[in-house]
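Missing here: one protein chain of the complex. Every other protein chain is in place.
So, subunit A:
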Amino acid sequence: MASKFWTQGGSDTEEEETDIEDEIENGGAGETTAAAAGSRYLQTNASDSDDSDGQKRVVRSAKDKRFEEMASTVDQMKNAMKINDWVSLQESFDKINKQLEKVMRVTESDRVPNLYIKCLVMLEDFLAEALANKEAKKKMSSSNHKALNAMKQKLKKNNKQYEELINKYRENPESEEEKFEDEDEDEDEDESGSELEDPSQIAAESSDEDDEGEDMDDDDADGAWEKKLSKKEKLMDREFKKDPSEITWDTVNKKFKEVVAARGRKGTGKFEQVEQLTFLTKVAKTPAQKLEILFSVISAQFDVNPGLSGHMPINVWKKCVQNMLVILDILVQYPNIVVDDMVEPDENETQKGADYDGTIRVWGNLVAFLERIDNEFFKSLQCIDPHTREYVERLRDEPLFLVLAQNVQEYLERIGDLKSAAKVALRRVELVYYKPQEVYDAMRKLAELSEDGEKDGDETKVEETRGTSAFVVTPELVSRKPTFPENSRALMDILVTLIYKSGDERTKARAMLCDIYHHALFDEFSIARDLLLMSHLQDNIQHMDVSTQILFNRAMAQVGLCAFRVGLIAEGHGCLSELYSGGRVKELLAQGVSQSRYHEKTPEQERLERRRQMPYHMHINLELLEAVHLICAMLLEVPNMAANSLDAKRKVISKTFSRLLEVSERQPFTGPPENVRDHVMAATRALCKGDFQKAFDIINSLDVWKLLRNRESVLEMLKAKIKEEALRTYLFTYCSSYDTLGLDQLTRMFDLSDAQIHSIVSKMLVNEELHASWDQPTRCIIFHDVEYSRLQALAFQLTEKLSILAESNERAVEARTGGGGLDLPLRRRDNQEYAAGTAGGGGGRWPDLSYGQGRQGSSGRAAYTGGGRPLALGQASRDRSGQSRGYSGRAGSGMRGSQMDASARMVSLNRGVRG
């Protein structure tokens, strides 16, 4: 039966509308005339009301059910067409083919239902249109494009079977309809009477209404706007058939309840529900009621979201934001209305009108809605291909959300709910913290611009409302324009202070991390470091949720970059080295999925991982990060290697780096450097020989530097550092070949000033890295003959090995005898002595220096260089392995030094891991 509606051609709907408009003018002229005038219109209404038609009920119900299913599939297809989603279109197409079989079975006829044919025609047209539109095709995402092509093939194949029928249909779309005409008229009579009583019927009606509208969209795209308007009017018309004055709070409330009750039921169109509810907001009698309905509208809009992984359609999202703003308008206008989700309010609470004095409670949770909206925004950015125009367009919506968040926060602050305000503030912080000043300025400008644009939009809106004449008119009280302070730091400060004061633990931790990130972004290393250390976030970040851990890793990475930019190489390396130790940087920063050869991920894990990816515009450039990490490692490791070339137990500062170096040294031929890694390796080779100029040139040729804001000064700093390390390396490597070395010569070789060289060399002398002393009158370094002869060096190695042997013997004995508690402290002391011995002698001088900086004062701020242990996340098994590694490190430290206080722990943790 449904078929008769579908057979209706799109072309005649136009006329229909005029009919309806007539109807409106007639107003209360009575249903019968309207029915007579708009017979064709009404006949569409009848499509689903056949159940009430008693004659052939038994036969039809099974059949109808099939038809209904089919009709709903067609609906889905139309929706898919509307948003140009070929993937779901393809799915629906498969579904409808299956349903066709069923229908054929039920009807026991070999005649294909008209509905199906109509659908095919529609698809064909749409496909042709899509293929013709080359522009749009290019813009499609890859999956969508694939689906389009697949669809083309399928449709071609499929349509061959029904070629005849299709042609027939095209010739005469309405041939089928006429038969049913008379029957319908009877039904109409019944229906119009029962109009407001039967909710499902109304829902169905409006859905039909929709379909009709969409039909027209397909047929001629130009008229879309008019039709949308008309569609709304039609909807409304249903209500206005009654006299406006007759609409009471009760009727609206009843209808509202009905619509809400239909939520989530099978067969309830999600879009339709939104439409219905939106309409209801216009006829709401009291502000409280309007508010209540608006909350439901937003809930319904959230329902539109197709799945957990997909995001909300963007236009729905925008409407949702607008609705939220209207809610705020109402709340501001009527301060006596309280929104609460803790208590179930009175049934008739919303009946109280605008002039009611006491508080009116309405169920709802602004913060939850806001967070949901934010999540949807985030998700949409995750899903959209970042290289498309669409992504940029989407990013432009950010100020819109910021306005909303700002208003919600202001409102919450006004009513004194600081805890929720803090949550909202966090959302704002998370949108701002990663923006450098330039980006922030751009956003500010955009917000100002969009304000102008919005004005036009507002005007049209006003017209609209005039047309529909809402009962509760809500003036725009809250500002529709975000106010941004001049610089982002000021904004961050305001928000973060609020959060620190009244946020809960997680909110505070996240805000702190954002704050750290932001400080680091602005090159304020010491502030970022102090915040990081004072908050003790490193100690308990393991127990936090994955997304906070990601944020922590991001903050660490940014702090590392910042340290590098301000010239603190050792600190920078400390922050970044852990990030790179596992080779899973992408995963740790949630900027992509790293493929592991040894570990197959389950689809579940993969999905989880995909869901926590950072949107592209928030990424930290990985190439820059890698370059910085490797350069830091190079600057530390090269002199270290040179100083301890003979030392068997030499400490490796960066394992990643030395492994890379080994690999590159093993290569028989070295080509010109291509990627970041090659560049650094080439620079390392030059630096090992003390050739600072070449090393710097190679590093300088990296093109990641253009990403730095203060590129010139950073490169200058880098050059100075390279010179210094080259000098150190040179002295370490060749000190055995010299008896004396003149200051002037060094000045010439390394292009450094006298004072600088004097200072660097003196530092080495004092730290006993270099066994020499200055001869002041002649301005030269006199090397003492402490460069061990081969024999002596070997002897040292031997003694070291001996002590290792002794130690392992002891351990073996202990393991056998069960390790008496008495022996342990003794052994510890020995170990310490031994450690002291090696430190005093040949080994491990230079690393001590770098670790020494970790001490930095006190327990709270201690151990920075060692402290930054980025967190392993992802699979549980991996997580555990990461943890256990941490534990082993810690246990090791316990063994080594009995006196180590909390401050030394993090340092030794690293040592434990490395050693």
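Just so it is clear, a residue touches a chain if its C-beta (ideal position, glycine included) is under 8 Å from a C-beta of that chain, and two chains touch if they have at least 3 such contacts; residues count from 1.
In the analysis below, contacts and distances are computed from a predicted model.
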Legend entry - Name per UniProt, for the chain absent here [options: "Cytochrome c oxidase subunit 4", "Eukaryotic translation initiation factor 3 subunit E", "aspartate transaminase" or "serine C-palmitoyltransferase"]: "Eukaryotic translation initiation factor 3 subunit E"
Legend entry - Among A:154, A:396 or A:763, the residue in touch with the chain that has been omitted: A:763
Inset, instruction - Check each of A:161, A:359 or A:792 against the chain that is not shown and name the one that touches it. - result: A:792
Inset, instruction - For subunit A, enumerate the residues touching the unshown chain of the complex. - result: 526, 530, 534, 755, 758-759, 762-763, 765-766, 771, 773-778, 782, 784, 786, 788, 792, 795-796, 799-800, 802-803, 806, 809-810, 813, 816-817, 823, 826, 830, 833-834, 837, 841, 852-853, 855-861, 903
